[in-house]
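Apart from one protein chain that is not included, each protein chain of the complex appears where it belongs.
And now, chain A:
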Amino acid sequence: MTDQGHQTNQDRKEFSDEAGSLWRIALAPSVWAGHFVLCYASVSLACVRGLLPIEATRLSLIAVSVIVLVVFVWQGWRAWRQWAPERGHPSALSEGKAEDRHRFLGHATFLLTLISGIATVYTTLPLLLLEGCR
């Protein structure tokens, strides 16, 4: 080990970066889940409890979907940059280097953001296609 102190500092920074990207892996599906629960809960309040007007609920939920999708686009763009497919063998990322792990987490986050985006669009479809409670 050439410079112990320098090395430790670098490790710490590397780790906090990666702890962040590990969290970002789960971010998109968690946002999907939050959106899903919000849709389910507000429609129940509107249609079962009768607290909210259904039409306004429906339109607000559609607006929330749009915001969620914008977040996903931003998140997906960040993940794409972390993955950096232009830097060669995009599918492998199978070596024991820090850079491979870093790019792997970017790739996985990108794909999960994509699937969460699709799932959010799916959840929004009933809001667009069905009107009213019945």
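Heads up, the rule we're going with is that a residue touches a chain if its C-beta (ideal position, glycine included) is under 8 Å from a C-beta of that chain, and two chains touch if they have at least 3 such contacts; residues count from 1.
Following the convention adopted for this analysis, contacts and distances are computed from a predicted model.
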{"item": "Among \"Cyclic nucleotide-binding domain-containing protein\", \"L-serine dehydratase\", \"ABC transporter\" or \"cytochrome-c oxidase\", the UniProt name of the subunit that does not appear here", "value": "\"cytochrome-c oxidase\""}
{"item": "Among A:56, A:73 or A:133, the residue in touch with the chain that has been omitted", "value": "A:133"}
{"item": "Contact set of chain A toward the excluded chain (per top definition)", "value": "1, 14-15, 18-19, 22, 25-26, 29-30, 32-33, 36, 39-40, 43-45, 47-49, 54, 58, 91, 93-96, 98, 100-101, 104-105, 107-108, 111-112, 115-116, 118-119, 122-123, 125-127, 129-130, 132-134"}
